[in-house]
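Structure record follows, encoded as structure tokens.
The other protein chains are all here in position, but one chain of the complex has been omitted.
Chain nomenclature is as follows: A, B and C, assigned in order of appearance, with residue numbering initiated at 1 for each chain independently.
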């Protein structure tokens, strides 16, 4: 049998987003709910009331979910009394102490609700007797003394959410840690595995994987990883610019990228001219495919794409040298070529390019999942701010990301 | 008389946040609503239905709100038929063309709904006659020809939102531009004005303004601006570390900050020792206040605070040189001093410091509004990820921000 | 009469850059030098010897320059003996204590050189007598006791530079604070003033000022500032893309930028379509100039440029919507147009755009000074890494920078 409790919500619970947040949290944290009563106010000025029964697998999970819901202002219909236990030693709380939020809080002691003074997060609540009755305040862990009366568990506690207005509450969660969507402080190996899973699912569904990549892939030394992905059929189409193709070909012909020796990590004399020489050579051949055919181009990402019969769309920009003969110098024609390549695409991976990521985001239906990998959080933010809210952002090093992705995809195959 | 229309929502509209988002958007965009019908599914598996009447001041505003609600899947109960108008010339849409989202879309033409092929945002919808009947697809502005039949206005259009799960939808808005909370791409002068307003309101309410500041304030040459804010009573308390105080005093004694001449923007010989010499001098005096009294310290932020009788709490860190005699070298004692200074604070401004901002965020009740100003978006993100979700982040240059704030506060006084 | 001392350098002082660094530092810090002796080793394996007489205006400046040169391994030919003074109180050094570097150091005491143990920067040197003679070690300020013997002044001190190889030393300065070229920790108001000075000098020389600008100018609310700069003849040519022009026109027609109301700082319903509608309107007019002439476009940056007869080159990219009729959709033609606009340009200012900054950097002679302003240090770094090493980078908020620049230029005129 499972544990359950009834919570009540009152006030502007719809337009402030409180009500769905309560239901969403219950589901996300593995519980279940049943709406017992729902009296919506008709217009924006009217208050609403809802009562919801929350169910969880065991008492501890239920207690956690209830503590969570409290921060949204969903308090127990029958809250019970606060449980007090003495601190076992100086500077140590009882094991099951109630850990505070930074919201105003009340506790039920001696048959009435009393305010907890000095709201502060990550503290305990100490209860003392005064001539006027019981008093409660937050106390830091290092300030507690052995024997102090500390609130434990979750019963008899009420948290008052910030007075939400529709406007204020939109987008700003209530009390929560690590809720930002875009952050480098996420478990990276896990993210790599999730991308690998989606790649495999896409291939299993018979759909194409579209990559959008910038020259950082070559500069960070990740071209060999990218080549492996092409050879293992994980790259069906590449959208890119003149830069990644030029530097990839520069690396194949001269071993450098932007003049930096990729095997030593430093410049070679007059090496900046390598990329322009590489472009000149391919222009002389007529096209990248022709250069592959003539044996001029024998390695790298573009060579792998041509050899495996994969397609690519290179669209130019004002900063291009050359450009390579395959590059669309007219950007509107380039957009048309990109659009024409979309049918059949089931997953999009964008790495290390702002311009071509936004360009692709512009023409992509929202229903196609997309992942954007960049060392700069701003790239992901900008993509989202330009209408591609469905993008999953991964703020990480592109070179190491691709290395790990190859490993992850290979591991799974064995 | 105002315009109104009824929209209907069906499906998992509560736990996916769709319903409150609809109501919130109506309010945010200046409209009004009346819930006509609400049939909540009882548990997570059940579908809900809602009908809401939307009212706006005029037809254009209503049309805009309805286009907005469509992206949440709130479609008109009586959608009408799509209006078609010919493109006036090549590459130009009719004036009131319907501008697409990247969501799947249908239009009502010839008494039935037809799919719009090739979902793509910021396009028009072209309707053509085929042997099988009418067909619709998105078309880019540059591809339209004079006379093409283009969908105009908002009637007869239905947008299919992404199949939302509680998890997928949480936090990720649907189709929207510039929805990220933290971005440097915001109108900065406006943000400065808003901070100035809040400063004035706080003073008017008789509450204190707490500043939390890092050494970037001095390095960026903004100490004079900060001094003006102190002198005009806009700084009641300063929470900081050894660094800002040392470099402020270094600047007052030697004209440099971290050895950089603030009037020339470059280093002076062996100037790195200035800050350590400055600290030595103050240690010799016994305290910052004593140095002011003895006439040793005659300018800068710390001098202004002492002179105006304002309080400050300096808490040390492992990277401190010296430190200054006023610095709490024990961080737990420092936290206690910070807590003791909180009563009466009505507004908190954090500039250019990650450590002390998070330290302050840790002990601050959520009800006190706080603004965090930093050139790095990551500082603001980290603050929010550590429980201070109520922080308003401003990603901007701290030096120029303070200059503008002084101007803004002064302008208003005149 | 001025003070002077002779220093000696030995070893690989040419290919490691030590010798020129010594001469350069003398000049930079206001001293003078005379090369007394120079015996270059002929090949890379041979040691060189140099003796240089350093002159300064007074003893204190000379002492500072000599302390500086020590960190390059340029030690006094006649170093003298270390001066020892007692610490005046616990935790306080004598006033003129020698502040250490993190390089290995020796002091001359009792007629011989002794090693200073525990190299650590920003410390003092304490000398103690032991049965084996004098001993010296670094000591932190907080660890000194009243009466401790502390080394003061600069005489009798020898610093051993890191064993430099040509490779190791290249680019990495020795001990130095704030030597990085690109940092947001610089006095910003000063930088604004320097840009203002260069603008005035350029105009005074009868040369043109070329601006390269991205849409951030409009998003950050700085378009009015930019308009003022155009009206005051500080903008002769603008290189840009479709985005800034579209959003500027969007702002002029609808008051929004990317759908964000610039006067309120938040979105308007379905506002994302404003920019595409704005583009459609201008396409209907035929050109931006035609839209100005017809009275359709009455404000903003593009309007100001057209009205004042200034020129602009807009080059498209793959992410463009529309684009505006004035945009070169062929990037190679766009480059040609940019090249054609260069003659007469005497100063280039790049704000908030990576793509067009690099595109302009590509075609710009190195002799034309250029300033790159961006909130992201990476933009400036990338520009430099692509051959534009002569760029002065300013990492700051573009919106506030332009506001301050207008103020600075106006102040000067009065």
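Operating definition for what follows: contacts are C-beta pairs under 8 Å (C-beta built on N, C-alpha and C of every residue); 3 or more make two chains touch, one makes a residue touch a chain.
Keep in mind it's a predicted model, so treat the numbers as computed, not measured.
Q: Which listed residue (A:43, A:88, A:147 or A:344) would be found touching the missing chain in the intact complex?
A: Final answer for the missing-chain contact: A:88.
Q: Where the complex has a chain not shown, which of B:338, B:352 or B:373 is the residue touching it?
A: Hidden-chain contact among the options goes to B:338.
Q: Which is it among C:3, C:104 or C:207 that touches the chain not included here?
A: C:104
Q: Out of A:44, A:323 or A:346, which touches the unshown chain?
A: Residue touching the chain left out of view: A:323.
Q: Hey, which subunit B residues sit against the chain that's not shown?
A: Touch set of subunit B with respect to the missing chain: 241, 258, 272, 315-321, 323, 329-335, 338, 354-356, 358-359, 362, 376, 378, 385-387.
Q: On subunit A, what residues meet the omitted chain?
A: With respect to the unshown chain, the touching residues of subunit A are 25, 28-29, 61, 64-65, 67-68, 88-89, 91-93, 95, 97, 99, 121-122, 141-142, 175-179, 184-192, 194, 216, 219-222, 257-260, 262-273, 275-277, 279-281, 283-284, 321-323, 375, 395-397, 399-401, 403-404.
Q: Go through subunit C and note every residue touching the omitted chain.
A: Within subunit C, the residues that touch the unshown chain are 14-21, 23-24, 27-28, 32-35, 38, 40-44, 101-104, 118-122, 140, 142-143, 162, 166-167, 170-185, 332, 335-336, 339, 342, 362-367, 377-378, 381-382, 384-390.
We adopt the following convention: only the chains that are shown with their structure count from here on.
Q: What is the distance in Å between the mean C-alpha positions of subunit B and subunit C?
A: Taking the mean C-alpha position of each chain, the two centres sit 29 Å apart.
Q: Which integer distance in Å separates the CA centroid of subunit A from that of subunit B?
A: Centre separation, subunit A to subunit B: 19 Å.
Q: Tell me, which residues of subunit B touch at least two other chains?
A: Residues 28, 121-122, 142, 175-179, 184-185 of subunit B each touch two or more of the other chains.
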